[in-house]
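A protein chain is absent from this complex, but the other protein chains hold their places.
Our next item is chain A:
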Amino acid sequence: MSTTVNQAANGGVAQRGKRARAARRRATVWHFIGLLVVFLSSVFPFYWMVTTSLKSQSDALAYPPKWLFSPTFHHYSAALFEHDVAGSLLNSLIIASSTTVLAILLGTPAAYALARYEFRGKEDLWFWFISNRMVSPVVLAVPFFLIATKLDIVDTHIVLILLYLTFSLPIVVWICTDQFRNIPVELDEAARLDGASPWRVFWRINLPLAMPGIVVSAIFAFIFSWNDLLYALVLTRTEAITSPVAATSYMSGYELPWGEIMATGTLIVLPMVVFALLVSGRLVQGLTMGAVK
């Protein structure tokens, strides 16, 4: 009798095990579908932009939409050279890299001071740096337009390089402060005992050790500057227009050259996607001002 009970019990366990395995497999299938949905919905609009940029005008305007088509690079050459997107990309590159370099030069010493020294008003200073992330560009664009008009620097690189410092500098300060805090303060103390000046301690010891954070913050500063439209729209006319402004300038006229517009979009976005992938592990930190890691 005891054996039959055992057998029954064993059968139950086996049954339950089988059922649990089936449930796990079902869960895995749903998990797979869920991940697929996440992937497809993230990629689709981007995919649609890239494929439209490779379609001929008639394929791009076809309805129902064409999923298969013979690709052409015609729109890229048309956008780059006929519509002079090449010039605007160059402007964007000059402006975004200049502001990034400036932000690093000005921001890393400030970040070092915030990480290493205690002083009155430090919290207020910190608060002020953070507020800059929140301020709508339109708040500064209105008065800055008048200043730029008065100084006659509308439609120059320099005006955007300076304006973009309002967000690139804070991002450098946030990320680098965090980085400097992680460098053992004992290194500073040892160097100071050997008679190194504060500047030397910063320049020769801390800066090289903080390089990973500095590179990440530089990439963020570059991405944010590259992506701006409002400032560039207000403060440039023809000479210094950046690529997002060039992308919006197709918007007049009767039949829109969708292939060229999407080719321009792809040229603008693709380098940013590559940059963002490089810092994907720190993306949240950059977008939340270091509050969430």
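The rule is simple: contacts are C-beta pairs under 8 Å (C-beta built on N, C-alpha and C of every residue); 3 or more make two chains touch, one makes a residue touch a chain; residues count from 1.
By definition in this document, contacts and distances are computed from a predicted model.
*Asks:* I want to check something: the complex is missing a chain, and I'd like its UniProt protein name from "Ethanolamine ammonia-lyase reactivating factor EutA", "ABC transporter permease", "FUSC family protein" or "Binding-protein-dependent transport system inner membrane protein".
*Replies:* In UniProt, the chain that is not shown appears as "Binding-protein-dependent transport system inner membrane protein".
*Asks:* Just one of A:A78, A:I94 or A:L125 touches the chain that is missing; which is it?
*Replies:* A:L125
*Asks:* Quick one: say which of A:L90, A:V138, A:V185 or A:M211 touches the chain that got left out.
*Replies:* Checking each option in A:L90, A:V138, A:V185 or A:M211, the one touching the absent chain turns out to be A:V138.
*Asks:* Applying the definition given at the start, please give the residues of chain A touching the unseen chain.
*Replies:* Contact residues on chain A toward the absent chain are 23, 28, 31-32, 34-36, 38-39, 41-43, 45-46, 48-49, 52, 60-65, 102, 105-107, 109-110, 112-114, 116-121, 125, 127-147, 162-163, 165-166, 169-170, 173, 198-199, 202, 223, 226-230, 233-234, 244, 247-248, 251, 258, 261-262, 265, 268-269, 272-273, 275-277, 280, 283-284, 287-288, 291-293.
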